[in-house]
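Have a look at the structure below before the remarks.
Excluded from the complex is one protein chain; the other protein chains are retained at their positions.
When the chains are written out, they are named A and B in that same order, and each has its own residue count from 1.
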Amino acid sequence: MDISFDLLINAIVAGLLLGGFYAAVTAGVSISFGMLDIVNIAHPAFIILGSYIAYFVNINFGIDPIIVSILMLPVFFALGGVVYQVYYLSFERRGQESLRGLAFFFGLLFVTEVTLILVFGVDYRYVEAAYIGPSLHLGVIDLPLRMLVPCISALVLFGVLELFITRTFTGRAIMAVSQDQLALQLMAADPIRIKRIAFGVSIATASIAGALLIIIQPVEPSVGREYIGRVFAICVLGGLGSMPGALIAAVLLGVVESLTATFYGPSWAPAVAFGFLLLTLAFRPSGLLGR
Amino acid sequence: MTALLHVDNITKRFGGFVALDGVELEVAPGERLGLIGPNGSGKSTLVNCICGTLQNESGNVLFNGHAMDGLPAHQRTHRGLARSFQLPRPFHSMSLADNLRIPLLYTVHARSGPLHSPTSLEARCHELLDMVGLSAKAKQMPRDLTQVEMRKLELARAVAAEPKLLIADESMAGLSHSEIEDILALLVRLNERGITIILIEHIMSAVMSFSQRLAVLVSGRKVADGKPQDVVRDPEVVRAYLGQ
Partner (left out) sequence: MSHVNTTKFTLISIVVAALVLAFAHAMGIDYLFFAGYTILQFIVMATAWNILGGYCGYVNFGSAAFFALGAYSSVALIKFDAEIDELFPEGLAGILHHIFPLPVPVLIVIGAIVSGIVGFGMGYLTLRLRGAFFAIATLAMAVVLQTLIVNWDFVGGSRGAYIIRPENFELGALQVSYIEYLFVLMLSLAVVALVTARTIERSQLGFGFATIRDDELAAEACGVPTLRLKLIATTLSGAFMGMAGAPFPYYIGYLQPQSAFGLEYAVNSIAMPMIGGTTSWVGPLVGAIVLGSAQQYATVTISSAVNLLIVGLMLVGFVIIAPKGLLGLVQDRLRARRSS
């Protein structure tokens, strides 16, 4: 196989851009799984929901998808709060979160996917925006804007989240709750409320991630399932609860996937993430930077 | 006489937090060792590392001359190491009698080979429940028990495994004076039958009367180890408990 340098370098660059986007997708799960210990496998469903909302408003009103997702932030935040409340009352409080909690989120994932099929059908949907189409050219490197813009937005989102977690009172309360719930209670903060806020933030990120997703690629309801493995692979590989770790893992995954797609064909790409996940779980479950 | 249990310089970390720092401990066969220390000093972590529920990062655990490192908890139990949990962990979908049947089936039978008949199993369960005063509740479920009764069940379940070394982790919390006396008498009887016992407790009167030797753990380090009356007068121990 004649590996041209151009192809290689572009594959790597595409992978880096993709990785940046994966980081945004994973940021939410980093909070819900890494910090709150909630295995929300329905997270990709919320992302796809975000994609479809962005699509719908974009097609009917012409508003830029990223703007739509920002406008939808409070809705998704509230939705996350409701979902957490149900989860807490039904499972966490009774200490049965393992089996039933998983089944609950799986059910949510499934119901969301099927509802989207019923409403929108199984055709691929895509959005229209000024930056979908043109590319920047730096010498031999192509930077398609439809990947560059989401990547930059994703990094911004990531940065905002990191600041929120480390600099604000609520953010630090979330970190505290992930480490020692009892201590937090003794400091007269309500851990359940904190967790509800955290989960709400987690789902809110899905709104943005969804808009970014549909900018990068056309979306149909079952696309969410491909992302379950990616998201958890990144979380585990990066070390649970470590946002910088998640970023590194996301970029790594993006690059490997891109190289695989370029040299072996795109149909192998989904397997990469899952392969990563299985290998990590088997050999280094605490991740690259895990605690 | 070689030690039955030799905890050789074990260290255990949780992320950045050092729970055990180079702890060294020996227990002779047939001995009654008391282990005390303030809350959070690492006593339960030590038990977890000895019994295999957690794996220590460095150091060794030697039991009966064999290295325990890397062995899963169930194999350590098979070799004669049993423990009760500080917060009781009964099997909540089974009756009390069935809770005791588990160690009988999976440890005692695994060890001794020929299977006992169902009736002798039944009898042994009742014998064990009787030992802690719970035989009337044999068919009840753990959720119907009081906290105190659950602790007794914990102890009975650990004894059911017919251990050489029994670690009783705060079995007496919340018990009345006479109940404490009963449990102590039980532990002494078990000891007289040859079971080595490590008693982890906060109730000083019980620890003092029971222990032949006393070890003190503070912030993951062993700070004292010797005769009970000497240890309680050790200034470092006093400082740990009463502050400066």
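Note that in this section contacts are C-beta pairs under 8 Å (C-beta built on N, C-alpha and C of every residue); 3 or more make two chains touch, one makes a residue touch a chain.
Keep in mind it's a predicted model, so treat the numbers as computed, not measured.
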Taking the complete complex into account, tell me which visible chains touch the one left out.
A, B
Touching the hidden chain in the complete assembly: which of A:L8, A:V140 or A:A271 does that?
A:A271
Which candidate, A:I31, A:L108 or A:V127, sits in contact with the chain we can't see?
A:L108
Of A:V127, A:A233 or A:V251, the residue in touch with the unshown chain
A:A233
Residues on subunit A facing the left-out chain by the touch rule are 39, 41, 86, 90, 96, 98-100, 102-104, 106-108, 110-111, 113-115, 117-118, 222, 225-226, 228-229, 232-233, 236, 265, 267-268, 270-271, 273-275, 277-278, 281-282, 285
Touch rule applied to subunit B and the missing chain gives residues 51-53, 72-75, 77-78, 82-83, 85, 89-94, 98, 101-103, 105-107, 110, 157-158, 160-161
